[in-house]
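Mind having a look at this structure? Questions to follow.
Apart from one protein chain that is not included, each protein chain of the complex appears where it belongs.
Right after this comes subunit A.
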Amino acid sequence: MQKETIISIIISITLIGGALYFVSNKSTSTGEALQFKNVEVRDGVQYVTIIAKGGYSPHTTEIKGGIPTKLIVKTDGTYDCSASLVVRSAGFQKILQPTGEEIIDLGIPKSGEKIQGVCSMGMYNFQIKVS
């Protein structure tokens, strides 16, 4: 019995640790953001593109502050939670059309600000850091 208990505790800790590592909100995707080139300045307006499908990508985006910024959320056959988007700092709450583009006005973000979008159930999120 004693042995059983110890084995059980070891397995449990491994599982909990593994799960935490797995779902933890690590910002490994900063590198990803650079590859994506999802920030574009056109006619003095900064556009950030986020793809919503089974989560949001890229997870972290860095943008410049002090210029008018618009967020474009693209959906493509998205029926999961990422379609119901909440961007609290912009006062945005909407269930997006399964396929299409949603343009959200972020105003003029100040540097140091952090804009965060979550799906309504809260398991998916993305961050836009203003530098």
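Operating definition for what follows: contacts are C-beta pairs under 8 Å (C-beta built on N, C-alpha and C of every residue); 3 or more make two chains touch, one makes a residue touch a chain; residues count from 1.
FYI, contacts and distances are computed from a predicted model.
The chain that is not shown carries the UniProt protein name "HMA domain-containing protein", picked from "HMA domain-containing protein", "Sigma-70 family RNA polymerase sigma factor", "Protein-export membrane protein SecF" or "YciI family protein".
Only one of A:I50, A:I63 or A:A83 touches the chain withheld from this view, namely A:A83. Looking at subunit A, the residues touching the absent chain are 1, 4-5, 8-9, 11-12, 15-16, 18-19, 22-25, 53-55, 59, 76-84, 86, 88, 93, 95, 97-99, 116, 118-125.
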